[in-house]
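Notes for the one structure printed next.
With one protein chain withheld, the remaining protein chains of the complex are depicted in position.
Right, chain A next:
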Amino acid sequence: MATLTKQKIGSVLAKQGILVAFALFIIAFTFANPKFLSVDNLFSVIRSSAILGIMALGVTFVVISGNLDLSVGSMMSFSTIVVLDLHDKIGPFLAIPAMFAMTLCLGAFIGFLVGYLKLNSLIVTLGMLSAIHGLTLTYSGGKNMDIADKEGTWFSVFGQGTALGIPVPILIFLGLAAVLGLVLARTPFGRKVYAVGGNGTAATFSGIRRARTVFLCYVMSSACVAVAGLIQASRSLGSQNTVGQGLELEVLAAVILGGASLMGGSGTIFKTVIGVLILGFIQNGLLLLGLQFYVQFVVTWVIIILAVWLDIAAKRGKLWSPIA
């Protein structure tokens, strides 16, 4: 009986090593500063993780399909700048769909290059990272974009509003995570994404149109970026051209931290959400500790490595496993 329980616990640990790591960090940070677990702080962390998190949801699809997306950061800057600019020109009702259309076009273009021309996704999206940055700068003329009438617009609801006492960005993030989690786990499209990333040749022989699946993953990723850009724009009602710069690596780190394989074929939306929250809580926790910020860069890295190690160790059932 005792062994059975032990086995059970063991198998839970093996599957959810990352959750255990997450719980350990929360406990450690709470001991260091009790305010860490206050409702205000939890909301503030999840709300500021929401933008990164929504982008990570889309990138999870791309990564599971066996590809990379390094363009999401500069694409988010693009969406933010475009929607802010159009807000004052054609009003928020038209600005939002126009921004979505433009962002989806970028995603479709990347999807076309990677899916139908079979170009290496690292090269394509790394190039798009700077190309889209250039596009944003050309569009804005390098100027910061600000909404003129900040008090009088309902546009602020996406970033600053609350519903049922919960900040709207959190609702959007968790809502999207639930929907995309179902799409990935329960629909034929989701199974195709796993198949294409896990074993492309086998997928082709099973009649899956790989190009189309990859294409759709990038479109999905750009749709998530558009939502993130909308929240970003609405949160501060003004933005620099570089607002999303560097986010692509944080997004990728969150997805990989959540356990998706860079080789494709594995990962889940739920674990990506955990990965996002770990990153968000580390940043917030270190701030609350008041650690000197040069040290924070190092400590962040140490905690990420610790999380990955705990995850891997739980899966293997041992802490020590040299390459042999």
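The definition used in the following text is that a residue touches a chain if its C-beta (ideal position, glycine included) is under 8 Å from a C-beta of that chain, and two chains touch if they have at least 3 such contacts; residues count from 1.
We take it that contacts and distances are computed from a predicted model.
K.L.:
Can you match the unshown chain of the complex to its UniProt protein name from these: "Sugar transporter", "TIGR02186 family protein", "ABC-type metal ion transport system, ATPase component" or "Extracellular solute-binding protein"?
P.N.:
"Sugar transporter"
K.L.:
Sort through A:Arg210, A:Arg235 or A:Lys271 and give me the one touching the missing partner chain.
P.N.:
A:Arg235
K.L.:
May I ask which residue of A:Ile26, A:Leu137 or A:Ala313 touches the chain that does not appear here?
P.N.:
Of the candidates A:Ile26, A:Leu137 or A:Ala313, A:Leu137 is in touch with the missing chain.
K.L.:
For a quick check of understanding: of A:Leu94, A:Ala202 or A:Leu287, which residue touches the chain that isn't displayed?
P.N.:
In the full complex, the listed residue that touches the missing chain is A:Leu287.
K.L.:
Determine and list the chain A residues touching the chain excluded from the picture.
P.N.:
33, 35, 38, 40-41, 44, 48, 51, 137-138, 141-144, 146, 160, 232, 235-236, 238-243, 283-284, 287-288, 290, 293-294
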